[in-house]
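A single protein chain has been omitted; all remaining protein chains appear in their positions.
Showing subunit A:
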């Protein structure tokens, strides 16, 4: 369904935007100049990826407005006249319409927590984009191919910091271990498919493809367009465990996982983030600088 692809595109975009915004909160406050610049560069990459994804989502929305308009109910968004653009999707949706993972909205905490959040997410994003760049959806494939080059830098940079801090001083190790304790529970949902992922990730089947009028985008099967999130889990765990080993950090035991982000149920932190990020566009619609 076209609505599944739209929601999936928004989900990818929201992840990139929210983590990009969190990282940008470090700008001017980094532990030293070089790392301040590094985290700001990563923020810029992520906001850039978000922009490409929101542009694609906006294009889908404008092309299939009748089918998609019910999916966003925020009053501010629905006041937009004519075609929407990427900024409308970023600034005018309410908190209960964001589909990002809970992991990326978690507050920065100390440098260890920020580093770990980046590492856990970038490893996931790398695996996702490696698979998505072969998608039959050429725009998703192109965005994945382009973003992947940047994500590899994020994985290496954050992974090296995990090792430095974990295998560093007593204090840096303690802080890394605390970061793991606080963030691990948000990693489970990365690998649990939301309804729109299930619809897009399942293998294409003949009956699904043959329903409805041929050529109608509403009825054409979009199955198999994106990787099933469960299929990324094992490789992700191996990468994380290998890095933790180098960092002399303890791998957490299997434990209870919090989920909800992809279904728009968030931790309290996202509302505060959006209040700050969206304030200007809400107060002065359309303003630019």
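Of note:
In this text, a contact is a pair of C-beta atoms (placed from the backbone, for glycine too) under 8 Å apart; a residue touches a chain by one contact, two chains touch by 3 or more; residues count from 1.
Basically, contacts and distances are computed from a predicted model.
Here one chain is missing from view; checked against "Carrier domain-containing protein", "Multisubunit sodium/proton antiporter, MrpC subunit", "Phenylacetate-CoA oxygenase subunit PaaJ" or "TctA family transporter", UniProt names that protein "Phenylacetate-CoA oxygenase subunit PaaJ". When the whole complex is considered, the residue among A:95, A:142, A:192 or A:257 that touches the unshown chain is A:142. Checked against the full complex, the one of A:34, A:66 or A:268 touching the unshown chain is A:34. Residues touching the missing chain, restricted to subunit A, are 20, 34-35, 37-38, 40-42, 44-49, 51-52, 126, 138-139, 141-143, 145-147, 149-150, 152-153, 155-157, 159-160, 163, 243, 246 (touch as defined at the top).
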